[in-house]
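Missing here is one protein chain; the remaining ones are kept as they sit in the complex.
Letters are used for the chains, namely A and B, taken in the order the chains are written, and counting of residues starts over at 1 for each.
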Amino acid sequence: MTSTIDAPPTPHVNRPFLLPSLYAGNARSVMERGILSTAKTNWLIVVSGFFEPVFYLLAMGIGLGSYIGAIQVPGGHTVPYAAYIAPALLAVAAMNGAVFDSTWNVFFKMNFGKLYDGMLATPLGPFDVALGEILLALARGFVYACGFMIVMQVLGLNLSWTAILALPSVLLIAFAFASFGMGITSYMKTFQHMDWINFIMLPMFLLSATFYPLTVYPEWMQVAIQAMPLWHGVELVRGFTTGLVTSAMLWHVLYFVVMILVGMTLTTRRLKSLFLD
Amino acid sequence: MTTTPLPEERIARLEGSPADKAIQGGVKPRRYGSLYVAETRLRVMRSYLQTMVATGVGTPLIYLYALGVGLATLVDANLGSGGGSQVSYLIFVAPALLCSAAMTTATEEFSYPIMLGFKWNPTFFAMNAAPMRGGQIINGVTFAVIVRLVAQSIVYYLFMLLFGAIPGPYGWLIIVVGVLTGMALGTMLMAYAVRLEEDKGQFNYIMRFGVIPLTLFSGTFFPLSVLPVWLHWIGWISPLWHGTELSRVLSYGYDEPVWLSIVHVTYLVLLIVVGWILARRLAVKRLNK
Partner (left out) sequence: MISATNLTKKYKDFAAVDGISFEIAPGESFGFLGPNGAGKSTTMRMIGAVSTRTSGDLSVIGLDPNEYGPEIRSQLGVVPQEDNLDSELRVRDNLIVYGRYFGLPHSYLGPKADELLAFAQLTEKAKSRIDDLSGGMKRRLTIARALINNPRIMMLDEPTTGLDPQARHILWDRLFRLKEQGTTLVLTTHYMDEAEQLCDRLVVIDKGAIMAEGSPSALIRQYSTREVLELRFGSNRNADVATQLEGLAERIEVLPDRILAYSDNGDAAMQRVIELGLNPLTSLVRRSSLEDVFLRLTGRSLIE
């Protein structure tokens, strides 16, 4: 052997069965890049995101909860107020994390960082990029959710063993919001456009049976809120953490599965038309 | 350092000279500079008008409805009266919501936009290369934010009337208190932002560990007395707590000693004055390095 440097390995490109022109089966590399950049720059910010729902839980659940006491939920059960809003805050945290990662972060990368142009000049396809970014958002959301679950456990707000099922629920919720959020972001051109995302998020956060039951509202408003995704998330997580599990919760799951399918299709199509056409 | 000012007689001798023209050229910028800067800032805000109107109208509507109507059903049903006082939860929480909205807007206006003007799109340096001085730039920016806060608080107040959240005759004064609350935190934040050379997510931390906890633990959604005594200091240092308590006095005659109301006003004004002066000094320093 005379050569001191090994010949580079031949680049290997998967040809997955699905979407061969859009997907190189390498979403992992997109995730690795994301983790690396987070580790190098803003991991503390990422960690700090964990505290926001905890502050809300302490203030609203325990502070305000002392005025409210227990709350009646459908089926005639009563639940302490803190145990009522904690799962809602968990669902909200999943939504916020996923939406932030898939909208603001993606918006910057698309419009300022020009990151995706570089990625798509390699064998990676738009589906790899979309999937990679979304899985990264999920990973982050999952870490928050685990932290929050521990807090809930310590405060005695997990009322049943089924609470453990809240974790996969959170992943499902985050996946749905992230896939949809990224698709929508691909249409955004300016910061003003991005502000409209907050206009949808804020009412959803406050009105989706987060802090009080839907029965407060008139009929038409209940229907409107039940059409929004966050309500399904709140109800799903709440069912598991309070242990009041019903078969109707399958509808929530179905809602998110459909949302994921639509969201992923939208996102992949948009990335393709933005970067490859 | 040789900074001998030009003697008066020499200026007189330069009548009609370039120096004389320069001195004339400096008169208006020196006198009205702050207003010129405010004019620019309002013009910039106009390009965000859509978002601002949507926030200005949407925020009070949603918050007053969600908390003052929705959540109120739980609180009132349980206590008969809200927040440990004699009034309904809507009346209790509404003034806090107005003050908290003002604080949020001020946080927004005095963080990234300041950093933008000094660093990412250094328009403050452009103003300073024109005849504007650092202090005037800070004044102008501050005036423009005050205009926005006043407009936003008026809208909030009108929604409060609509929801029937203001029983007392002096309720309109909480518009002023709201602006003071926003400015108290805002000018301090501005002073910090003026100094900030590099954004490493500091504003994120300030939001997460400053503004959000203040919003939640300043006697906004429930009185400070609910918290354990060792957490009461959060209220005492929080401009939001001082603003909210004062608003409650004005809105529905919340019972507190007069000296405490005086403390509220004094504290808010003090923060504004200190923050403003500090921001002006630091701006001059940064612009004239």
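One rule holds for everything that comes next: a contact is a pair of C-beta atoms (placed from the backbone, for glycine too) under 8 Å apart; a residue touches a chain by one contact, two chains touch by 3 or more.
All figures in this text were calculated on a predicted structure; none of them were measured in a lab.
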{"item": "Chains in view touching the one left out", "value": "B"}
{"item": "Options B:T73, B:T123 or B:N204, residue touching the unrepresented chain", "value": "B:T123"}
{"item": "Missing-partner contacts on chain B, residue numbers", "value": "1-6, 14, 17-19, 21-23, 25-30, 32-33, 36-37, 39-40, 43-44, 47, 121-123, 125-133, 287-289"}
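Keep in mind that, in the parts below, only the chains that are shown with their structure count from here on.
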{"item": "Separation of chain A from chain B, taking each centre as the mean of its C-alpha atoms, in whole Å", "value": "33"}
{"item": "Footprint of chain A on chain B - complex, ascending", "value": "48, 50-51, 54-55, 58-59, 62-63, 65-67, 69-71, 73-75, 78-79, 82-84, 200-201, 204-205, 208-209, 212-213, 216-217, 221-222, 226-227"}
{"item": "Chain A to chain B touching residues, read off their complex", "value": "42, 44-45, 48-49, 51-52, 55-56, 58-60, 63-64, 66-69, 71, 81, 192, 195-196, 199, 202-203, 206-207, 211-212, 216-217"}
